[in-house]
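Handing you a structure now.
Note that one protein chain is taken out, while the other chains of the complex remain in position.
Let's turn to subunit A:
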Amino acid sequence: MSRRTPGVRRGARTGVLLAFTGPALALLILTRLAPEGYSLVASFEKVDPFGSASWTFAGWDNFRRLFTSAAFWQVLGVTVWFVVLASPVIVVGSLFLAWLYTRTMPMRGFWRTVAFLPSAIPSLGLTVMWGVALKPTGVLNNVLEALGLPAQGFYSSTAQALPTIALITAWGGVGYWMVFLIAGLLDIPREVLEAARMDGASPWREFFSVVVPLLRRPLLFVLVANTVWVFQIYAPIQVLTNGGPSGATSTLMFDTVRTATVYSNQQQAMAQMVVLLVLLGATVAAQFALLGERE
């Protein structure tokens, strides 16, 4: 009697599955799929000049307008340059910190915590503290002048603004990514390192020929995850430079928000967002293709 046919059982199981995952799936649709769908549709629409506030199909018009505008090419250039500046600094910096703080030294745990400290500061906090420290009359310029060096413009100079934002981002992020790499370093079997040392490998050789290859997975994770994060940096740009000076820090993320809110051009903003998502996806795919394991 208690024997049920597999079909019924499968139906009941699917019911249980859907009942428990239901809230998560509903949220997925509401907060992820709905905006994705909206942006995809809106990017191919325009405001109907004859109807009141209704939209009509515009084909590739929004995208064509983007890619024929010099301003948008500047935004794309700034975005790529920003990722190229910030992402490698973060990966190399966090790898250096992870390596350093897995050596034997006094108070190692304390210094690890210290390096992680900036990760506990919300992005707006980082923006405020570095905004004050790096302003033209700020502490850092005072230090430079005390050392007899010329004061720098930092984020108020066209040439230095983007690198400054990248450095603020890196300072706030390296300690966080370091944690993942420390975990990866501790997973490397001692015997492997001892064998390398027995063979007379120098510390440099040991690091680049043994440690880095064995750290490939966590390194790839840190590279991909922090690239995704860097593409979406918003707070320091909006608060400190507002995209300037003369567009020097206007990244795609920042410009998309500005098009949607300041210029209230939803359709154009959505087209920009689609470009941002495609660029992000392509970058991540390229990272996987170049550095992922080939089996």
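Note that a residue touches a chain if its C-beta (ideal position, glycine included) is under 8 Å from a C-beta of that chain, and two chains touch if they have at least 3 such contacts; residues count from 1.
Methods note: contacts and distances are computed from a predicted model.
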Undepicted complex member, UniProt protein name, chosen from "Inhibitor of KinA", "Response regulator", "STAS domain-containing protein" or "ABC transmembrane type-1 domain-containing protein": "ABC transmembrane type-1 domain-containing protein"
Full-complex contact with the absent chain, from A:Ala19, A:Ala70, A:Leu186 or A:Ala289: A:Ala19
Selected from A:Ala58, A:Val83 or A:Leu97 as touching the chain missing from the view: A:Leu97
Residue, one of A:Ala71, A:Val92 or A:Val139, that touches the chain absent here: A:Val139
Residue numbers in subunit A that touch the chain omitted from display: 10, 13-14, 16-25, 27-28, 30-36, 38-39, 42, 96-97, 100-101, 103-106, 108, 110-111, 114-115, 117-118, 120-125, 127-133, 135, 139, 142-143, 146, 155-156, 171, 175, 228-229, 231-232, 234-235, 238-240, 253, 256-257, 260-261, 266, 269-270, 273, 276-277, 280
